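One protein chain is absent from this view; the other protein chains keep their places.
And then chain A:
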């Protein structure tokens, strides 16, 4: 899933690109959320103990609805305006990755059977999580729920991540929320992690700023995409023996995968025989997205619809749903609070910090030096 080890690589090499933010500080902001990823998390986490999950009378799983309902209300109560983006058709390149996940799930299902027979509770707990799959039905349920709640839904032509990034690039939303680091590779200017974590975990939201990532890593966006492909992405294999740190070093040294391939010691590193990195790069750079989305609108909830869907069809407690609807309605009031940034624009400060940052001088010099070498490189 996502880009292997990118979080750690950024924490080590671009700490200034990551900022911890309070959940509350995103009020009034429109945020695109990768729905499939969230649904997957809900299915794993919400109301699950061992093989037992939340179900309705017909025995269908309702964890995703419970999760989606509660988490979305939490966002609305904080004054956040969420937009959920659903996956469309996966790109052909991802099929291999999906097939791998499918076979892993198969294995887990088989192991699970054995574990259940053996009565190994820990293994059941662990393996049952691995058998979780988001089906079209889950997606449709959530879409229906969100529409009833008055929350906009966007259906991506292909990858939800890419669509989220495109919405953010075009200022349709303030930021993208996902747990998948792909968002950065797709160039989402602002990317949030842990926004959808349960409040009980008390994990602050981690905000990534792509421009700062590039500045700190001293890479161009194209080089960053190459770096992500080298780290290992969903679209193709990576070179065995090259992890994040080495990949960063190589990219800084050679500038692109092509040039790395020319200079790499082929005896030491085995390059996959069929390695469609160019194709992967194209998917990150020009993903199949659409900006032709309907205007994002947050409307009042459809109370009757919600009660009929959640209480009658899915066995939710009526009192809770009614209370939750009240919450959605009162949250509307909160979202009307304006933010200062919509009136005043940020400016640069002129005063230097008294407390000297040991590294700041060094890095700025290094960045300047790097720019020179880059410029020189182009001339050749």
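One rule holds for everything that comes next: a contact is a pair of C-beta atoms (placed from the backbone, for glycine too) under 8 Å apart; a residue touches a chain by one contact, two chains touch by 3 or more; residues count from 1.
Following the convention adopted for this analysis, contacts and distances are computed from a predicted model.
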Candidate names "UV-stimulated scaffold protein A C-terminal domain-containing protein", "DNA sliding clamp PCNA", "Gaa1-domain-containing protein" or "GATOR2 complex protein WDR24"; UniProt protein name, chain not shown: "DNA sliding clamp PCNA"
Option touching the unshown chain, where A:137, A:170, A:253 or A:299 are the choices: A:299
Residues belonging to chain A that touch the chain removed from view: 16, 19, 22, 24-25, 27, 297-300, 332, 336-357
